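Of the protein chains in this complex, all but one are displayed in their positions.
As written, the chains take the letters A and B, and residue 1 is the first residue of each chain.
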Amino acid sequence: MELIVPILAAAVRSGTPILYATLGEIITEKSGVLNLGLEGVMLIGAFTGFIVTYDTGSCLYGLMVAFLVGILVNLIHAFLCISLKANQVISGLAMTMFGTGVSSLLGRGYVGETIEGINVLALPGLSSIPLLGPVLFSQDVMVYLSYIMVFVVWFLIFRTKFGLMIRAVGDSPLSAEAAGISVSAVRYIATLLGGGFVSLGGAYMSVVYSHMWVDLMTAGRGWIAVALVIFAIWHPFRAALGSYLFGGVEALQMRIQAGGTTIPAPLLMMLPYILTIAVLVIISISKGKGRFLGAPGALGLPFYREERE
Amino acid sequence: MKMRGITKSFYGMKANDCVDFDLRGGEVHALLGENGAGKSTLMSVLCGLYHPDEGTIEVEDQRVEFRSPRDAISRGIGIVHQHFMLVPSLTVWENLVLGSKDLPFVVNEDAICERIKDLSQRYGLDVDPSAPIWTLSIGEQQRVAILRMLYHEAKILILDEPTSVLTPQEIEHLFSTIKHMKKEGYGIIFISHKLREVFEISDRITVLRRGKVVGSLNAREATPEMLAEMMVGSSDTGEIPRTKKSPATKGKPILIAEGLVVRNDKGLVAVDGVSFTLREGQIFGIAGVSGNGQGELAEALAGMRRIESGKLYLVTEDVTSASARHMVDLGVKYVPADRKGVGLVPNMNVAENVALRKYWHSPYSKGFFIDWDEVHRHSKSLVESYEILTPGLDVPVRMLSGGNQQKLILARELSDNLRLLVAMQPTWGLDVKATAFVREKLMSARAEGAAVLLISEDLDELLALSDELAVIYRGKIMGILEGPGAGDIERIGLMMAGISSNS
C-alpha cells in the first residue's frame, strides 16, 4: 500500500504529457487527418515552453506560447495534407525530422539549465481522500487541467455541432461536403487545435515534469501517443486510461531502477515501447471481427472536392 | 428554377455542353439519358457540388451562384444522390442536421428527433431516428436521404436513379410518395435511364445525350421510340430481344451448391443455406436488391470468400475450400461488380491487368520471372478481338472508359478454359453500346457450352437473358423460376421483398 500510492501518483504525472498529445491527435484524426509528426511537435513544444519560461520567468507564458507554436507548426502539416493533398504518412515523418532538428539546434545552448517550473498544488479537502487523494488531487495545475480537458474534448466531439462536423468529415467527407460542410475548413481547425494540445504535452515535460531542457527529451512519447489513439478507439476517456497505463509503466520502471536492482537500465527502459506494441496487438486482435466503431472511415485519405469518379 | 447554358468539363471533355433545364412547382420533370450522358453532372452543378464553367442558374426568378452545397441547400434545393451521401457512423438524426445553419452549438437530440418523427408520419417514411446509418438497409437509407431533403425544407427535390436499389413494391411506394409531394407543390427532378419508369411518373421529360440536350417534351406527347431515338440515336428502345431459345435438353450439371453458408465482412451470415445447380450452356440468373448476399455468394463461388458450411461441387470435384487461384485454373471465371476496385489495378497498364488472373501459369511466367513479351502478345490479340479502345498497351487502365474497362475484364475472363462464368452486375454504369456488347458475350459463352451465373439488379436484363431465375432475399433463395418472363414480375417482386411463393 505504501509503495503503490507514490507509484500511482507518479503514473498520473508521467502519463499527463502523453494524455495531452493523445487528446490532440484524437481531435485531428477524428477529422480524417493522420498526423504522425507528434514527436517533432512535442519536442518543439517542450523547447518553446522551456525557453519562454526561462526568458520571461512566467510558466503561464511558456505554456501559452507553446500551445500557440504547436498550432503554427501544425499549420505546415495541415497545409501540405489538406490543401496540397500530400501523403499524410510522409508529411508526418518530415514533421518529426524537422521538429527534432529544430529543437535540437535551438536547444543546444540550454541543455542543463533549469527553471522554477510549476509545482504540486494539492487541492484542499480532496487531497485527503485515502488513495485517490494523493494520487489524483495532489498534482500540479496542468494535471488538473488535463482532467478537465478529457471531458471538454469528449463533449466537444460527441455533443456539439462542431464535433458532429468533425466526425462526419472524418468518416465520409463526400457526404459532409454534399451536406454543405467545408471539409477543408473543419480539417484545418481540427489539425491546428490538435497541434496545440500536442505541443502543450511536450511543454508539460520541460516546464512541469523535469524543469529542464534535455535534447530529445520526449524519447518517443509522441509515437506512443499515436499508438494510444488506436488503443483508445478514438475516445477521450479511454485515452486517459491508456495514458495513465503508460505513466504507470514509466513510473514503475524508474522506481525499480532507483531501488537499486540488478536489471540493467536499458532493459527496463524498453518496457514502455514493448508495452506499446503489446497494447496495439491486443486492440487489433479484439477488434478483429465485426464493425470497428470509432475509426474515422476516411483517415489518412486526402479529400478531392471536384474529383470525378 | 431555370438552368441556362450550363457547361462543365473534366479533363478537357465536356460533360455538360450548354444545357438548358427548368422546373416548375408541382411537377415531376424527368432527366433522361443513358449512363455517362451527363445527368449526374448537371445535378451536381445544381446542388452546388460543382462549379459550372459557363452558364447561369435562377431560383424563383433570382440569379443565384452556388459556391458550395451550403448555398444550394439554403436556396431550397435538396438531392438524394445515387450513393445517398450519408455518414455511416452517425445516426439518422445526426445525418439530418448535418450542415444545418440554425443548429445550436450544443446539440439538442430530443427536439430534433421529435421533428423527424413528425415528418416521418406525414410522408410515410418510417425510420428510427437514433439508429446509426450503417445498421440500416438500403431502402431505409434512401428514406433517410429523402427525409433529409424535407427536413431542410427543400422546395426542389432531386432524385438521382432512385429505383435501382428498390424492389418493385418499394418502387410503387416511392412513386406514391412522389405524387403526394407533387400535390403539395414541390418541384421534383427525376433522373433515370429507364424509359418505363420515366413514363409512369413524369410530367415533362428532357433527354440528354453526350452532354447535350437533345429535346424536351411533355410526357403525354412522347412515345418510347421517340425517347429511345433521342437517347441513343436509334429507335431501338434497348429492350432486350428475346432471341434466346431454351435448349431442348438440359445441359449437364457443372456446379452444384448445397446449403452454402457464407459470412460477410462484419461477421454476419450473408448467404444462409443456398442450394442450386448450374448447367452447361445455361444462364442462371439471380435477382435481388443489392445487399442480400449476392456479393458474398459470388465471391464464395470464385474462391475469394470462405464457405463456412455446405458444399460446392464442380461436376464431381469438391471445391468447397478451393482458393481463388484454384477456381481460375478449374475454369471458373469471375467478373466482379467493382470494376476498378477489384477487377482491375487502375494504375497498372493493360498488359499487367491482363496478366492478373493468369500470371502464375506458363507461358506467362517461367520459374521466378514473368514473360512480359508473351503477356504483351496475348494482350494485343485480346484488345483486337474485343475491340477495346485504348491508346496503347502501356497506358494505365484508369484512363480507359468504363465500357472499355469492362471489355478488358471480360476479355481476360472469357479468353481461355471457360467452364463457368460468375458475372456480377456486368452492365452497371455502361452505355447502351457497351451493355449490348456485354450481353452478347454472355450469350455466346452460353452458346459455347459454358454455364453463366448472372447476378444483376436489372430485372429486365435478367428476364431477357436467364434460362432459370432465382431470387435471393436475406441470403436465402426465395424461389427458382424456369423460363422466366415478363408475367412473373409481380411474383419476383414479392420474393425480392421476402415473400416466398410458397407461403
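Definition applied: contacts are C-beta pairs under 8 Å (C-beta built on N, C-alpha and C of every residue); 3 or more make two chains touch, one makes a residue touch a chain.
Note that in this section contacts and distances are computed from a predicted model.
S.K.: For the chain not present in this complex, what protein name does its UniProt entry give, out of "Simple sugar transport system permease protein", "Cobalamin B12-binding domain-containing protein", "Oligogalacturonide ABC transporter membrane protein" or "Phosphoribosylformylglycinamidine synthase subunit PurL"?
M.R.: The record for the missing subunit names the protein "Simple sugar transport system permease protein".
S.K.: From the list A:Ile76, A:Ile189 or A:Val214, which touches the chain that is not on show?
M.R.: A:Ile76
S.K.: Of A:Met95, A:Ala179 or A:Ala298, which sits in contact with the chain we cannot see?
M.R.: A:Met95
S.K.: Out of A:Leu136, A:Met149 or A:Ala227, point to the residue that touches the absent chain in the complete complex.
M.R.: For the chain that is not drawn, the touching residue is A:Ala227.
S.K.: Going by the contact rule already stated, which one of B:Pro104, B:Gly341, B:Pro363 or B:Gly485 would touch the omitted chain in the full complex?
M.R.: Looking across B:Pro104, B:Gly341, B:Pro363 or B:Gly485, the contact with the absent chain belongs to B:Gly341.
S.K.: What is the set of chain A residues that contact the non-displayed chain in the whole complex?
M.R.: Residues of chain A in contact with the hidden chain: 36, 40, 76, 80, 84-87, 89-91, 93-102, 104-106, 108, 215, 219-220, 223, 226-227, 230, 264, 266-267, 269-270, 273-274, 276-277, 280-281, 284-285, 288, 304, 307.
S.K.: Touching residues of chain B against the unshown chain: what are they?
M.R.: 11-12, 302-304, 323-326, 328, 334, 336, 338, 341-348, 352, 355-357, 359-360, 365, 368-370, 372
Rule of thumb we're sticking to: only the chains that are shown with their structure count from here on.
S.K.: What is the distance in Å between the mean C-alpha positions of chain A and chain B?
M.R.: The computed centroid separation for chain A versus chain B comes out at 44 Å.
S.K.: Given the complex with chain A, which residues does chain B contribute to the contact?
M.R.: Touch residues, chain B against chain A: 10, 15, 41, 47-51, 68-74, 79, 81, 84-90, 94-95, 97-99, 103-107, 134, 266-267.
S.K.: Per the contact definition, I'd like the list of chain A residues that touch chain B in the complex.
M.R.: Listed in rising order, the residues are 159-162, 164-165, 167-168, 171-172, 174-182, 289-291, 293-294, 297, 305-306, 308.
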